[in-house]
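One protein chain is absent from this view; the other protein chains keep their places.
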Amino acid sequence: MVDILGYYNYWGFVILLAIGLYGALACENLFKKMVGLSIFQTAIFLLFISIADVGTFETLGLKSGTAPIFWEEIHEYRYVNPVPHVLVLTGIVVAAATLAVGLALIIRIYREYGTLNEEELRWEL
Amino acid sequence: MIEHLPVLAVAVSLLGSFTVVLTSLYTRKAGYPLSLSITFIQLVMAVVILMNINSGGAISYWLGGWRPPWGIEYRVDILGAYVLVIVTIFSFLATVYARKTVEKEIDPEKQPYFYTLWLLLVSGMAGVAVTGDLFNLFVFLEIASLATYALIAMAGKRALIASFNYLVLGAVGISFYLLGTAFLYAATGTLNMLDARALLTLIYDSRIVQLSFVFYFIGLAMKMALFPFHVWQPNAYEHSPSAVTVIISTALAKVNAYALFRLIFSVYTVKFFQNYGTIFELTAIVASAGIIAGSVLAIMERSLKKMLAYSSVANVGYIVLAFTLGKWGIYAAAAHLLNHSLMKAALFMVAGGFIYRLGVRRIDELEGLGRAMPLSSAAFAMAAVSMIGIPPSAGFVTKLFILLASLDTGRFVFIAVMIASSLLSLVYFWRVIEILYMKGHRERMDELPASMLYPALIMGVLSILAGILWFFSIDILDEIVIALGVV
Partner (left out) sequence: MEPAFALLVPFIGSLLILITGRYPDLRDTISVITAVISFLVILNISGSSLNSESVLFNIAPGIDFAFKADPLGLVFALTSSSLWILVSIYSIGYMRTLKEHAQTRFFFCFAMSLFSAFGIAFAKNLITFYIFYELLTIFTYPLVAHEESEEARSAGRRYLAYLIPSGASLLAATLITYWLTGTTDFTPGGFILGDPEIVKLVFILFLLGSAKSAFMPLHSWLPTAMVAPAPVSALLHAVAVVKAGVFGVIRIVYYVYGVDLMKELDLGVLLGIVAAFTVVMANILAIGETNLKRRIAYSTMNQLSFIILAASLLHPYGFLASVMHIPFHGYMKITLFLCAGAIAAIAGKHEVHQLDGLGKSLKFTFGAFTVGAIGMSGLPPVAGFISKWFVVLTGNIWAIAVILIASILDVVYLFPIVRNGFFRDGGGSYNELGGFLNRYMIVPLSITALFSIILFMMPGLMHISDLASIAMQEVWGNELP
């Protein structure tokens, strides 16, 4: 039980991924699609953050060459791999850019056609 | 100097795109000459890189001086250089072609932004070709994609919807790629391709590694419009500005295919797939389905550009199928990266030219153009014949290599697939040729402007000649196969 719940962040990743994918692909409203897409990307960032938490210093030891982040708790050193965090920062920038382009398109589409419903727009193509 | 070229090849167009924005404050005319000269410089750089790489070797550039595998490494081996040359050649030609169509199709105020995005797209594509880092590849793919979404949307109206559909599927695809990277990183703790390749040898049977490949495959399949993930592509090709169709159907599509090429042979390597044959089998089945479905959809299509788009779906299937067919398959895939670009460049350039000159989009409106615009039509016809795979054209070389590969690996079903698809492509391409040349009558009219005609004509002639030239320059393919360590 503890094992299953102990992976709560991974469960969060899976649930968000599913919600996001559903939203991006199945929602009819273009804006909701963008929301879904953002959730989808956020889920992946959550995964990155989760895998960065490699475990305790004693059990894994430090890998040479990675700059470790330490903070002191009672008896152990907690080690977190910084690289995924950097990746997530980049990823957030990319996701924000995608969102911006998508929203810009939505505004243009709304001005042009007066609707954001995918079914209605499909007839325009 | 040579060792700095990989990064310079990316940087010039990146800087160029900002320069275009800055110059737009003073003049709207600077975009085209800047783009033209920058893509030409890149082309020269790419050729220099290609000529300076001997077999097995590679140019490695450490970004910021950080040692790989910790820092980002730009690593150009023979395959990367070859793809870089393809990207730059077609970017350059598409830029030449762009001038007139942009003048006609894009609002004058927005033209500088068009070239800004254009150069951004080029640098994204060049980046994919040179990078040796999995995450960096993601970033470059995304740069190229974001630029593309905006470029497509610049045509306005229906292009907006097409662009949005592409954006959603493209972003989902690229996120899948990111997901694959996350899993691979979790398994190996590295993002450097070379490093990952070495580390993976120990953990081929890890579920995480297998899953990461599946995510990579789905993501890139969405990006390169492999059936059944192709739904965004026909509309995007149909409605985008003519020049954009040319560059995304040639350079960008090849870059996405190259990313998968790189992953399969340089990161996961053939050994991984030998252990897990099912993944390869599934890939081959998906690709074959795509080849047949793309051809059938193309037959049913009435619009010229959409028909060509469906033909691209089938041709991406060729490339992916070739990945699974051993040594000759690599020959086929590598050759088809170039061959398909040659043919599609000519076809889309002429299709765009017909829109430019006459505004015709439907196939049955092309009656009599064979004699009204003989040179443009000739370019189209030559490329179409090559697409069908009539010897000794470029398309025939691909077909021959894939057939040899299927024989070599003993998978005869793909011979049937290839022959069926070649006959289907006869149906849809010959329909166009027949309407162009054998139906209706039109008075002689002006040919396309030189900047549109000659790129198309050169590509058309090359798509026939390349069939012969390939056999003279087969060394490049040999070197690629050796460099990938497949033999």
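Labels A and B are assigned to the chains in the order they are written; within every chain, residues are numbered from 1.
One rule holds in what follows: a residue touches a chain if its C-beta (ideal position, glycine included) is under 8 Å from a C-beta of that chain, and two chains touch if they have at least 3 such contacts.
These figures come from a predicted structure and were not determined experimentally.
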Interface partners of the hidden chain - shown chains only, full complex considered: B
Candidates B:W70, B:Y276, B:W430 or B:Y454 - the one touching the absent chain: B:W430
Sole contact to the chain not displayed, among B:L22, B:I203, B:I285 or B:M438: B:M438
Selected from B:L199, B:L358, B:I415 or B:V461 as touching the chain missing from the view: B:I415
Interface with the unshown chain - residue positions in chain B: 371, 385, 388, 390-392, 396, 400, 403-404, 407-408, 415, 419, 422-423, 426, 430, 434, 437-439, 468, 471-472, 474
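The rule is simple: only the chains that are shown with their structure count from here on.
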Chain A and chain B: spacing of chain centres that average the CA atoms, whole Å: 28
Complex contacts: residues of chain A adjacent to chain B: 17, 21, 24-25, 30, 33-34, 37, 40-41, 44, 47-48, 51, 63, 65-66, 81, 83-84, 87, 90-91, 94, 97-98, 101-102, 105-106, 108-109, 112-113, 121, 124-125
Residues of chain B touching chain A in the complex: 70, 135, 138-139, 142, 146, 149-150, 153, 156-158, 160-164, 167-168, 171-172, 175, 178-179, 181-182, 185-186, 189, 191, 235, 239
